[in-house]
Each structure stands twice: as structure tokens, then as C-alpha cells.
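One protein chain omitted, others in place.
Here the chain labels run A and B in written order, and each chain numbers its own residues starting at 1.
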Amino acid sequence: MLRTMWRIRVFEERVGELTRANEVHGLVHLSVGQEGVAAGVCGLLRPDDAVYSNHRAHGHAIAKGAPLGPLMAELMGRDGGLCRGLGGSMHLVDREHGLLGATGVVGGNVPLALGSALAGRLAGGDQVAVVFFGDGAVQGGIFVESVNLAALWRVPLLLVCENNGFAEFTPRSAHTVVERVSDVVAPYGFPRETVDGNDVVAVRAACAAFLEDARRGEGPFLLECLTHRLRGHYEGDPQRYRQALADEEWQELDPILRLQRLGAGEGWLDDAEPARLEQQAREEVEEAVRFARASPFPDPSLTAGLVYAS
Amino acid sequence: MPDALPKERLTWMLTQMVRIREFEERVKRTFEDHPGVIRGHTHLADGAEASIVGSLAALGPDDQLTATYRCHGYPIALGTDTKALMAEIYGKESGICKGYGGSMHLTDVGRGFLGTSGIVGQGIPHAAGVAWAAQIRGKGQVVLSFFGDGASKQGAFHETLNIASLWKLPVVFVMENNNYQAYTKVEQEDANAAVGEPLAVKAKAHSMPGVTVDGGDPVAVYEELHTAVERARAGDGPTLVESKVYRLSAHGNIIAPPGVPLHYPEHEAVKIFGNVEEYEAAQRGDPVPRFRARLVTEGTLSAEEADAIAEAAQKEMQAAVEFGLESPFPAPEKAVDYVYA
Partner (left out) sequence: MARELPYIAAIGEAVHQEMERDEAVIYFGQNLALTEEDPYVKAFGGNRVRVTPISETAEIGMAVGAAFAGLRPVVQLYMAEFMLVAMDQVVNEAPRFYGMTGGEVKVPIVLQAGYGFTAGWAGQHTGTIYGMFLGVPGLKVVVPSTPADAKGLMTASIRDDNPVVFFHNYLLTLEHGDVPEGEHVVPLGEAAVRREGGDVTIVGIGWTVGKALAAAEQLAGEGIQAEVIDPRTLAPLDLGTILESVAKTGRLVVVDQATRHASAAAVIAAEVASEGFSSLKAPVQLVTALDATIPYSQPMEEYLLPSEAKIVDAVQAAVGATVAA
């Protein structure tokens, strides 16, 4: 988990730099600060478990096993990207690793995951479907339409809300009077839990309990992870709508530092290990950047051939 | 809890219930007596009269409402001329919407009946918009949003309740739960109903009160609505009221292409699910005779007074049918009017 979080953190910071250098273009949403959720949940999943993500997808993709080279190449719009450069940051798909789809419209991915969960049940296996969404998606009608069906049909679906307190640029208090996202599903009576999303151990423990039941065909479940989006909604967001956290506050919250403190305290992490992991991640990410830069841009005629499936 | 209702108010309630029933029966009978006069899809409010009248009884003169395509009952109780309503359903120029809307889109802006969407659930956000305007104007108006149980599975319902709760809009959401989403039983399509819960629990998701009331008892409905309306008027926000009713006719007349005579089929309980007992029990609980008997038994009205109400309604609705039949169709070239305001 610590390795995964370091890989996400370093990757995201590098993407931020590349965005400012205009090597990564378009709208980019980073998940710095929210690594604990991706690592805690995806670390328990198998490649045949379907994961759906949203516009803030890089961390989920990395945690689900997507290779960093093609991932970075996709963000740079290269032919060697996960989607040959046609999707970009918001539309990452890696079928091999079970990352079935990241959608750019808030809440649009929730019924897709419901469909995957249903398909999994029809196929007769014990795979589950997991969908990540932000607290902003919960106010969308599509969310409750999907939740009613998931509860009615009892499908093995794990709804993971990354509640970072902001729907895009608007604080949660301006979106709803309901304090917890998990309260929105209260009328449906299925298991739900709210955890500190910056505590990767807590995320993993709650997720593991739900997954055990989901693999027996039960569901749905809602895991609400209270997180903090360290960066703006998108890269370049001036963030006039909120106060930055003081450094010392963030030191307390940072999921990576917390796990390292825990590891040191419990004695399973030696002092040099964090630096090694960070360094390893940096090397991998630099290799990914080299891979991406070496990959050509796709031939513009590619799009014409991709209108209809054949 | 409001004060006990005076005799005039109770009499008004019964009168409106009887008028709505008589109107709906005339609409239904038109399919047999005057084939071809009513086209398209028509939805009747028989069985919901107590809920409609009890709800509207809680409103003040400047309050407003929106409803669904099952919309004949509200304007009748509000005092819209039943001749204009029947003429609309017959597609005539003298109709309340000049023949442009028909059965599903009755509207009477002057009486606060602002609009009826033909699409399930989509009128709910309209009501919230009306309530927002009322909130801005600050004159203490309240808006009722009428919809069915099926609409509570629409995203629009969820989206709207959230916003209304957040903004403390002066709106009351009145869900007329008749146990059938068109032809589907509510427990086949609703996660709460499937485990035997009232649909009012959905209010929990929006931090607003949710109550369930016997929609066959106009006084009980009035009391719940009165509480909810006054809460809304005081600026304390919306309430979800689940009013349990039983629709005594089928969802609507049969759906058929032109040339096939339209008629009302049997209720879905019988026609699809073969549950004659359920339907007969509903008929025994018919809220109109039930309320009449109560008022007579309690001495509020004499049997003669109650009969006179029924006779007046029959006469009124006979005149409405005749007016509708005699009225001319609109000139065809008017079809392109009302494109731009």
C-alpha cells in the first residue's frame, strides 16, 4: 500500500509539472492527498473485478495495476497510451487490469458499474464491481436511481465515495444539508460505513469486510472515505473558494506520512524504507515519462476509423 | 394540529370529492357514449379525490401547485370551470388550453395550477422552481408538488428534494402512492416497498420530515398537509407526504393506433395480476361514499343535503359534457400559434 501510494503521489506531482510545461494538455484532475482510498480499496481487488472511475482517475488506474508508461503516454496524447491518445486524463480504460471506464460526467459511471455487477452475476462468478465517485455525484438523480436498483436486485456492487468536501469548486454545505454521503443511502438499508480516508489501514479494513460479503453475492455496499484534495479541482485552479491547509495540518493528515508513522511505530518499516520507496517511484515515473515522450502522436486519420465499431 | 374543521369546510370537501368523481365518470363514459371524441391517453383521479381535496384544503388563496398527467381533479377543486376542462379533454377551442394540451396538460394559471408534465417525475423540479420564486418574492406563498409513487425512482425526485431541503424552499411534496407504477406493482420496482417500508422513508436521505397518511380520509390528509404547509410557510423547508390512495380505474385508457376504438380496461390488479380480492377491497373502501357516510353519521349533513350535492354535480357535469361536444374545434391554422411568446 505504501508503495502504491508513493507511486500515485510521485506520478501525480510529475503530471502537475508536465501540465505546467504543457506536455500534458487539456483538463487534468489530480488526486494528491486522496491516495489512501485508491490504495486501500484497489489493493484488495482482482484483475477481473471491474473498477469504474471518474474524472480524477489516475490514482485508481495506478492502484488497479495500469502500467505507468502507457498511462503517462495517454495523458500526453500519444499513440502508445492506454487509449491510443483518444481518451486522455478523464477517460482512462485498461481492460486487462479491470479498469473498465473513467467517465468525465459526474455520476455517469455509477449505473455503468451497476451493469457490470449484474453482468458478473449473470456470468456466475464471484467478481465484484467497484465504482469511485466524489461527494458531488451523490446529489445527481442518477445516483439514487442506481442505488434503488442495486438495493432492489441486491447486486455485488461496492460504492466508494471519496468525500473530499468539495464538489468541483463548491463546498458540500452548498450542495446539500445531508452531512454524510452515507446518509443519502440510509433509506435503502444496506451496509454502509464512513471512514477516515486518509487512514489507508481503516479504508482497507472496511473494504475487506464488504468484499467478503460481496464475493458471496451480497450487496450493495457504500464506503464513504473522508479525504482531502490537496490540490485544486483541476490543475491551474486558483482555488479562491477555500483556504489552504497549513503545512503542519497536512503533515497530520497525509495518508503516506501516517502509514509511515504507523509502520515505524509498529516496527515493520525501517527508517530508510520510505526514501527507498519514493526513489523507486521516481525512477518508475521517469521511465514512464521517457516511454511517453518516445511514443509518437497518433495519426490524425485514426479518428475517422473509430466512429463505428466493426 | 389545526382546529377541527367547521361544517362549511367539511361540506366543501365532500362537494369537491363528489364533483371530481362525477367528472371522471363522465370522462370515462365518453369513451362508450361518444367514441372518438377523446383521443390519446387519459388518466383518471377516481379513488384519489380525498387526497386531492384534503391537500388543497390546506392551501391559502395565493398558494400554487404543479401536478402530473393525472390532473383532472385539482382544477375542479380549485374552481376552474368544468365546461372548459371537459372541452379541453375533447380537443375544443373552448378548452382551458384551447385544445392544445388535452387531458394530460390541464393548466389554470389564474388559480395557481401552474403546469402538468406528461413525463413521470419531471414536474417535481418545476414545483421547486415555483417555490424558489415564491421564496424570492417573500409573500409567504407555498407550493404543492403532486406526483405518484413511480416518480420517486426518478433522479429528478432525488435531485429536487435535495435542493428543496438545502434551500428550505416553501414546497410540500405530495406523493400519491397508488401502489402501481403504471402497470408494475410498487414492490417490483422499489427497494423500500420490496421490504415492506413506507415510501416516506426516502425523505431520510434529504434531512426532511417524511410522513405517511391515509389518502382515503380527507380530514387526515388535510391535517398532515396543514402541518407541512405551515412549516413551509414559516421558512422551515419542505416535507414529503406519502398519501396512500387506491386508483379505482386502470392506469389509463388503452393505448392504440388510430382506428382502434379506445376504452378503459380493467384495473391492473385484476387484468394483469388476477387479484380480484385486492380490487374489491379497494372498492369497498371507496373514499367518496366513506366520507359521505361519515358526515351523515356524525350529523354534519343530512342525507338529503348529501343527495343534493350529488345531484348538483351530476347536472354540472352533464352540462360540461354537452358544452364540450357542442364546442367547435379550433381553426387548423392556429396550430402554429404559440411557438414564441
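Simple rule for what comes next: a contact is a pair of C-beta atoms (placed from the backbone, for glycine too) under 8 Å apart; a residue touches a chain by one contact, two chains touch by 3 or more.
Remember, predicted model here, so these are calculated numbers, not experimental data.
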Absent-chain contact - pick from A:G43, A:P111, A:P156 or A:P187: A:P111
Contact with the hidden chain (one of B:A4, B:I136 or B:V339): B:V339
Full-complex contact with the absent chain, from B:K153, B:K168, B:R247 or B:R292: B:K153
Of A:E145, A:E162 or A:D254, the residue in touch with the unshown chain: A:E145
Candidate in contact with the missing chain, chosen from B:P2, B:G118 or B:P289: B:G118
Interface with the unshown chain - residue positions in chain A: 50, 52, 81-87, 91, 93, 95, 100-101, 103, 105, 108, 110-116, 118-123, 129, 141-142, 145-146, 148-149, 152, 298, 302-303, 306-310
Residues of chain B in contact with the chain not shown: 38-41, 91-93, 95, 97, 99-102, 104-105, 117-122, 150-151, 153-156, 181-185, 188-190, 256-258, 260, 272-273, 329-339
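Here is the rule we go by: only the chains that are shown with their structure count from here on.
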Residue ranges of chain B in contact with chain A within the complex: 153-159, 162-163, 165-166, 189-192, 194-195, 197, 201-207
In the complex with chain B, residue positions of chain A that touch it: 139-145, 147-149, 151-152, 174-178, 183-189
